[in-house]
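All protein chains but one are shown in place.
Every chain is named by a letter (A and B) in the order it is written, and numbering of its residues begins at 1.
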Amino acid sequence: MPRTRASAPPGATEVSNVPFSGGVHAPGRARIAARTLREDRWWLQPFVTFVCFSAWLLYGLVRASLQRDYFVADYGYLTPFYSPCLSTSCVPGSTHFGTPFGEWPALIPFAALTLPFLLLFRLTCYYYRKAYYRSFWNSPPACAVPEAHREYSGETRFPLIMQNLHRYFFYAAVVISLINTYDVLHAFRGRDGGFGLGLGTLILLANVVLLWCYTLGCHSCRNIVGGRLNHFSKHPLRYKAWGLVGKLNARHMLFAWVTLGSLVVTDAYIALVSAGTIGDFRIIN
Amino acid sequence: MTDLERHDYDVIVIGAGGAGLRAAIEAREQGLRTAIICKSLFGKAHTVMAEGGIAASMGNANEKDNWQTHFRDTMRGGKFLNNPRMAELHAKEAPMRVWELETYGALFDRTPDGRISQRNFGGHEYPRLAHVGDRTGLELIRTLQQKIVSLQQEDHRETGDYESRLRVFAELTVTDILKADGAVAGAFGYWRESGRFVLFSAPAVILATGGIGKSFKVTSNSWEYTGDGHALALRAGASLVNMEFIQFHPTGMVWPPSVKGILVTESVRGDGGVLRNSEGKRFMFDYVPDVFRGQYADTEEEADRWYKDPENNKRPPELLPRDEVARAINNEVKEGRSSPHGGVFLDVSTRLPAEEIRRRLPSMHHQFKELADVDITAEPMEVGPTCHYVMGGVEVDADTAATSVPGLYAAGEVAGGMHGSNRLGGNSLSDLLVFGRRAGVGASEYIAALGDSRPAIQDADVDRAAEVALAPFRDASENPYSLHQELQQKMNDLVGIIRREGEVREALDMLDDLDERAKSVGVEGHRQFNPGWHLALDLRNMLAVCRCVALAALERTESRGGHTREDFPGMDPEWRGVNLICTLDGSDAVQLRRQPVPEIRQDLLELFERTELSKYLTAPELARLDAGGSSTQQGSADGSDRS
Partner (left out) sequence: MSYDARFKVWRGDAAGGVLQDYTVEVNEGEVVLDIIHRLQATQAPDLAVRWNCKAGKCGSCSAEINGKPRLLCMTRMSTFTEEQVITVTPLRTFPVMRDLVTDVSFNYQKAREVQAFSPPADLQPGDYRMQQVDVERSQEFRKCIECFLCQDVCHVVRDHEDNKTSFAGPRFLMRVAELDMHPLDTADRRQAAKEEHGLGYCNITKCCTEVCPEHIKITDNALIPLKERVVDRHYDPVVWLGNKIRRRSS
């Protein structure tokens, strides 16, 4: 029988006859009542993430279903939230890829073909997974802080096993990024139809560059480009590409956040210009 | 009878560092049932701390390298006091032992053509150290650990039990080797966790317990280095050789006090770091001894050119052998030119770009940042000598690693002879592998010869061992921690880097006193994981080993390698031929005697120029050499060395 400390010696602040249960209170482990002894503000980060993500989702939902103020015809600005616009309901000029679809029902986002893929791309992104597992699902909320669930099977079962499909959404995201890039080319337009450049163009351009940084920094991309190889030395080009993707990948979290911001900024700017609330700041033409 | 847990093995290996693990791998591969015992967790042995690399003349960086040059460097480093056969075997077998590691899964840094990269190190003529950044020891131990696992997996496939042939007993301390009829019969120890006693029956025991550094206050060694193997061997009737030779590494941290002694790797100097005193002077130029004049630069300009063009320039004096640099730093400090915390400055910040420093010396950068709040890319480090390695150790047969006690073997730092009076950097890790393996082979041959007639442990011996182990649980006043601190302080002050007759005598008196007080060490609490008790038991080993060190230091009236006598500053060729042997007599009192160093074979002598030999050998030895034939060159036989 192991030695017990039946009564607390003087100076003891806590006698823990903590009942056994799961996690840090499992049998055999040091019996300490507090489930975490962290005293720093560990809850701050998940909380901020929770608030920001929720706000972003709300903004996106509202904006995507508004079906207005998404295009500035004078300068060819199309917000990424409505790209590609493929129906006859779209504002004339915004249909950069034609109108294979006819009338579009109300409230359904015009970009309903791509938005789900974009959402799923981010939803299955390794960084976002970390962020929402922590902040929305509390699994765990922070390191060495107990998680909120009794059972845990990680990503081994449906539905979370579907996270393994991330690379397909990555392929889709590459296509969508190409579309967005094409949209930016359309934004180099002046009121007269010739070449032009405004603040909106720059914002769209910056946004698309950041989107590429985010998309190419994807872990699946890193694997496909070179990570799966065991002999880099035999594939010098792929090794180089892997190195470049690795540089972006190291800042993947940064780009994940920055692009959330840049998408909102781009969209909001175009919405304001389109609604006539503000005028576009023109640099050339 | 004592309540105990019993185990039966063919071989038990005490120590899970490089030497112990390599020995165990060999023993298991020879078909023996093998137990590995270690004081700490598996994979934490001291070997993990080795940084710079492992020396082997693979010739990957310079094709001219071969075993002969490696042998030469080793003998020079050890000032010709090495056991020549050990140095020979070591130089010959080291490359194969390193290559073997790759088959176990080691990943050394590579050359452009895909072979193992090799780096420069003090005392090695060619770039010779296989390495992985500055964490080579970690790679070595992890590789061997994983090889053990791989053997266990094989056994598991065959027998369904991972531990059927090879088992690791971690956190178990051996306190006695048991014998019957003069031969090894087993070992006795206790689980650190529970304090329970364990008895191993085995006809062969391989000691691989490492060093003795914890007897000194300022040391790069961990708590495990209490000289257990040395003391176990002594008590089992084996002898220790040349315990006076202790390597003080020139660069240990000196500030803050809590990290004093932690090693600053030699690579810092190899990569361009320079030593300066408080006056900003690169003082090492004043300390180049005559024997090394030809190889080391006279001016800062030449020294600086060496880093770029080693073929056409002489080396910077910062890269002299460790004993020389340590003594120089010691002298600067003594003469009042020390840095604020009693060391000297070691500076790379003005020598290399910050980026380069972070790349080449990542763990040093990390270590200073985290422990001393010093950014080595921007400011100099403060360093001073620290007790690092013991060249002396258990006397063994070069080929089989056998001690004079049948069934008892020793390999690694605990064994003596290989490094003579001073070890070259990188030669220890290779030593572990070469002689670890040889000990495994030696033990298996011994067991094969034994047949079924294995010595049987006597119950009375077990009871006695248990009694000694429990002795500290008495109602007594001496605190083991304070006794240990006193021992460390005194050994540092009195038998440290510079020795004087009076002080060593004082140390011996101090040891008498401590021996007496150790009899009344008492510890509180119970047997479960009780560090006070553990220390009390280790103390007995440290005291025996320290006495050997002090006696030998008093006896050897010359200065050579890791033994510097202020009253006898020169190297004396007469002493070159003398080993000091330490044993216990019937009443467990330490005895010291002289014994000739094994002769260097003619063909090995011929690897050196006569001029060089004349600095080390006596006139009659030289005459014999000349009579034996073909020495290459005639030279002045002044035979002395000022250092």
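We adopt the following convention: a residue touches a chain if its C-beta (ideal position, glycine included) is under 8 Å from a C-beta of that chain, and two chains touch if they have at least 3 such contacts.
Bear in mind the structure is a predicted one, so any value in this text is a computation, not a measurement.
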item	value
From B:96, B:589 or B:619, residue that would touch the chain that is not displayed	B:96
Residue among B:120, B:152 or B:201 that touches the chain left out of view	B:152
Candidates B:9, B:216 or B:255 - the one touching the absent chain	B:255
Of A:44, A:165 or A:178, the one touching the omitted chain in the full complex	A:165
Residues in subunit A touching the chain absent from view	1-5, 8-9, 11-17, 22-24, 26-32, 36-40, 126, 129-130, 133-134, 139-140, 143-144, 146-147, 151-156, 160-161, 164-167, 219-220, 222-223, 227-228, 230-233, 239, 249-250
Absent-chain interface as seen on subunit B, which is shown	40-44, 46, 48-49, 95-96, 99-100, 102-105, 107, 109-110, 112-115, 117, 132-133, 135, 138-139, 142, 146-147, 149-150, 152-153, 162, 193, 222-224, 255-259, 262-263, 363, 366-367, 370-373, 479, 481-482, 485, 523-526, 528-533
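By definition in this document, only the chains that are shown with their structure count from here on.
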item	value
Distance from subunit B to subunit A - Cα centre to Cα centre, in angstrom	55
